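Accompanying notes for the structure given below.
In this view, the complex is presented without one of its protein chains, the others remaining in place.
Every chain is named by a letter (A and B) in the order it is written, and numbering of its residues begins at 1.
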Amino acid sequence: MTTINPCSAELPGTLGEAMPFLCRGAVVTLQSTLGGSVLAIAIALVVGLMASSRLRSVRGVARVYMEFFRGTSVLVQLFWLFYAMPILTGYQFDKVAAGILALGLNLGAYGSEVVRGAVQAVPPAQREAAIALNFTPYQRMRHVILPQAFVAMVPPMNNLLIELLKTTSLLSVITVADLAYQGRLLVNSGSDQLIVFALMLVIYFLFSYLITLLMRFVEGRAGRLVGRERPRRRRSAPAVEGAR
Amino acid sequence: MTTETQPGNASPAEADPQWMIRFDKVVKRFGDVTVLRELDFHVRPGERVTLIGPSGSGKTTILRLLMTLERVTSGTIEVDGQYLSHMRRGDRLVPADERHLRQVRKKVGMVFQQFNLFPNMNVLRNITEAPVRALGVPRDQAEAKARELLEMVELADKADEHPSRLSGGQQQRVAIARALAMEPEVLLLDEVTSALDPELVSGVQCLLRDIAQQGNLTLLCVTHEMRFARDISDRVLMFDQGQIVEEGDPEQIFTEPTHQRTRDFLQAVLGA
């Protein structure tokens, strides 16, 4: 049996015509998803912890950030970063960088809410037990609260990462050559629309599925960390807008 | 939490070795509810004291104040001659900062009603984590000590087990070992057997009785189990409405209470 390269131009008909381009686009989509995820998760951790702070001012800063980036749509933020900001600051982002930044800032704001909610959901008694054992505030967070909160973060984070993957398609609007961009190009240059769109959707779906598999694995590991026997086998209620 | 009044200029006799715990006119309010009203009481080093009293009389609040989980509204608390929620700055007392709190917390340990073991650590880690992180004990030393303690609470074989796989009684014994690992001078026990199934109660009580009789630990214990109170304590304090109503040795309080409140309370609890 020979293995078939799914990105080969040798494939019959529209497949051969489209797949090389779609594959190239898919790689860009994956790269932006990865970049955006790393940034979003980093922001979510920092801002989410700030939002759980006991200090009012720190909480306030986090709140403003979260409301601001959840209050406008990614497309507007993306346009602003790429087209409007340079006029104001004179600094022009590379388009992929602008894209990743917009993804990270926006999804990071939603992620902060996930982190804050999970930290809040750890029973206060755990914090008190840690105080009684004379942990420092940092140690309480790092060794007692966060590890327990982590488990609760994974399922909503799964949803967020899928939202992030889907949102990368907007980068095509500022001409980042991702999957959506390549697909639209193919359609505009006369390839069979139905087949090209179907292929695009399937590739996006597979990526979403990949994220879910990955996060289930993480959830399983995290669950065992806090002694939960079986992880829940369910994608919890859908994402971004649910996470308040 | 605000601290309303500070005792003043006349410096109180600090570091009086006669008292391990000293409450001086302690007032504790939650909003409009006054839980403790100018409470005064003293506990000697090594003394074992049981607090009894009706629900809502402020027993848990006293222990939580001692564990610095709450702050006094006014008045002062001293543990081993050190102010708890205040510290000296010049000749004024100011609310304690985190460093001061960590300093005095070293002397106090607490066992909770609901155990509160850390679910993200196995049994051994639950016991070693605090000595390693908070006291800086080398990990192998902490582990040796932890295994000794597990031996004492008869759970040596459960060291690598996860807390959720232990029974309530076993979890509570781990929690006791965890508190002892910090080598506190004062141990606070808040209804430590009331979340346990009846058949598991006596195991934990026996363990605590042994601990009470061995060391020179100062014990402050809240319990509704009168026999247990009699077994482990030298002195019983009866609380009602944030005040001590009566105190005495267990025998006297339980057999011939002088106050009507105490009599009513004992009658209700003992169902006599």
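To be clear about the criterion, a residue touches a chain if its C-beta (ideal position, glycine included) is under 8 Å from a C-beta of that chain, and two chains touch if they have at least 3 such contacts.
The rule is simple: contacts and distances are computed from a predicted model.
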| item | value |
| --- | --- |
| Protein name, per the UniProt record, of whichever chain is missing from view ("ABC-2 type transport system ATP-binding protein", "Electron transfer flavoprotein alpha subunit apoprotein", "DMSO/TMAO reductase YedYZ, molybdopterin-dependent catalytic subunit" or "Ectoine/hydroxyectoine ABC transporter permease subunit EhuD") | "Ectoine/hydroxyectoine ABC transporter permease subunit EhuD" |
| Interface partners of the hidden chain - shown chains only, full complex considered | A |
| Residue among A:S73, A:Q92 or A:T175 that touches the chain left out of view | A:S73 |
| Sole residue of A:C7, A:L45, A:V58 or A:V173 that reaches the chain not shown, by the stated touch rule | A:V173 |
| Touch with the omitted chain, as defined above, among A:A97, A:L194 or A:L213 | A:L194 |
| Chain not shown, touching residues in chain A | 67-68, 70-73, 75-77, 79-80, 83-84, 87-88, 162, 166-170, 172-173, 180, 183-184, 187, 193-194, 197, 200-201, 204-205, 208-209, 237-238, 240-242, 244 |
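By our rule, only the chains that are shown with their structure count from here on.
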| item | value |
| --- | --- |
| Contacting residues of chain B [partner chain A, same complex] | 67-69, 98, 102, 105-106, 108-110, 112, 114, 116-120, 129-130, 133-135, 162-165, 178-179, 182 |
| Chain A - residues contacting chain B, complex | 125-126, 128-137, 139, 143-144, 147-148, 225-228 |
